[in-house]
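Here the complex is missing one protein chain, while the rest keep their positions.
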Amino acid sequence: MDTQSYMPVPPGVGMEENFLSLDDILLSHERLPCKTDTSFPKLGFLEKTSESHDIPENTKMEMPLWMAKGLYERKRHVISVDLPKVYREGWRTVFGADANMVDLHKMGPYYYGLGSQILHFENAENPEIAQSILQTFIGRFRRTMDSSQNAYNEDMSALLERLDCLERALFRSGQNGLNAFQLWERGRASQLTASSLVTNYRKRKITELHS
Amino acid sequence: MDPSEVEFLAEKEMVKIIPNFSLDKIYLIGGDLGPFNPGLTVEVPVWLALNLKQRQKCRIVPPEWMDADKLEEIREQERREDTFTPIPSLHYMELTKLLLNHAADNIPRADEIRTLVKDIWDTRIAKLRLSADSFINQQEAHARLDNLTLMEINTTRTFLLDSLNCMYKLRSNLQPGSGSGKAHDY
């Protein structure tokens, strides 16, 4: 494995997003169920179902996280944000029973990231949500770790399929460590290799020719 | 760190050789080496020992611990105990690979040694994983890495650090009031 010279901006830690992180930009594009607590004049065209000129008060609509964060105010009623299903009590009980059973990719894929972000919006259940996502991570950690240490040379898609984005990133860093070590063990660590950028460009050129 | 860099560091370890040539003391930035006399044991860094060996200028004396009986004892102890047992060389993995690949003819029962060291490594890595899991489970804040070697730490370093970052991220959610900060990321 070659040392990678391209290191993307990492996602933020804690509840803060990292402004320039592509991961965080895509995370904040996830949609949340919202309700307007005031009317938005002239923006009716954004609501495909309505013919009206405005978005009236009490309209239920899905909003991306970034917009909900931008419009939300604790003191004034502009919008209210509803909990997505996965974070509600029903699902929390399921996660509590056996977090390993859940397909977090289907439920997410930003289960942890979005879960941390919705804590920005006032909700009596917030402490339980925070606790629940932490316990889910802990409960699934062993599986994430073991699969990342064992899957060398195997088809990883089945393993990866059920992991949330955060777990996938962890899986990948585990794999990188393992691959580098196994390469060394086979006496290939000191071999100079073509840059992965170069080989991938070539591959792409060939597929372009064929398509 | 790439494992090849860990190996590079291991090459600074000293090892005994028996040269078959004569040479006065040589003066290097890293220290003086020699003098070399045919048949007389002298201590040199592994990188030089391997270089001389490849040019058939010396015989390498395996380090004391690189002995099938001793390693078998270590393996049994490692399997018996839950914690990491002290290992005789902090570069046991790298030195085994380097010396066995280049000077197997100077090391008695080389194949056995290769298997034993691999067994010890596997046992220790399994322990490392087990303790990483309980570390996360009990939400510990720090860990003691006593008796772990650089190569062992190096293979799991990024994974462990990334996991701890995730933990930190999710635990900071529990702090009441951490959400009262302005939520202005668009």
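The first chain written gets the first letter, and so on, giving A and B; residue counts start at 1 in each chain.
The definition used in the following text is that a residue touches a chain if its C-beta (ideal position, glycine included) is under 8 Å from a C-beta of that chain, and two chains touch if they have at least 3 such contacts.
The working rule: contacts and distances are computed from a predicted model.
Participant: Please identify the absent chain by the protein name in its UniProt record; candidates are "Protein kinase domain-containing protein", "Cullin-3A isoform X3", "DNA replication complex GINS protein PSF1" or "rRNA-processing protein EBP2".
Facilitator: "DNA replication complex GINS protein PSF1"
Participant: Touching the absent chain in the whole complex: find that residue among A:Val13, A:Leu71, A:Val94 or A:Leu160.
Facilitator: Checking the options A:Val13, A:Leu71, A:Val94 or A:Leu160, the one contacting the hidden chain is A:Leu71.
Participant: Just the residue numbers, please: which parts of subunit A touch the chain that's not shown?
Facilitator: Spelled out for subunit A, the touching residues are 3-9, 19-23, 25-26, 29, 38-43, 46, 64, 66-67, 70-71, 78, 187-202, 204-205.
Participant: Contacts of subunit B with the missing chain: which residues?
Facilitator: Answer for subunit B: residues 2, 4-5, 7-8, 185-186 touch the chain left out.
Keep this in mind: only the chains that are shown with their structure count from here on.
Participant: How many angstrom between the C-alpha centroids of subunit B and subunit A?
Facilitator: 36
Participant: Enumerate the contact residues on subunit B facing subunit A in the complex.
Facilitator: Within the complex, subunit B contacts subunit A at residues 2-4, 7, 97, 101, 129, 132-133, 136-137, 139, 151, 154-159, 162-163, 165-174, 176, 178-179, 181, 183-186.
Participant: How about subunit A: which of its residues touch subunit B in the complex?
Facilitator: Touch residues, subunit A against subunit B: 1, 3, 13-17, 19, 24, 28, 66-67, 69-70, 72, 112, 115-116, 119-120, 126-127, 130-131, 133-134, 137-138, 141-142, 145-146, 148-149, 166, 169-170, 173-174, 176-178, 180-181, 183-185, 187, 189-190.
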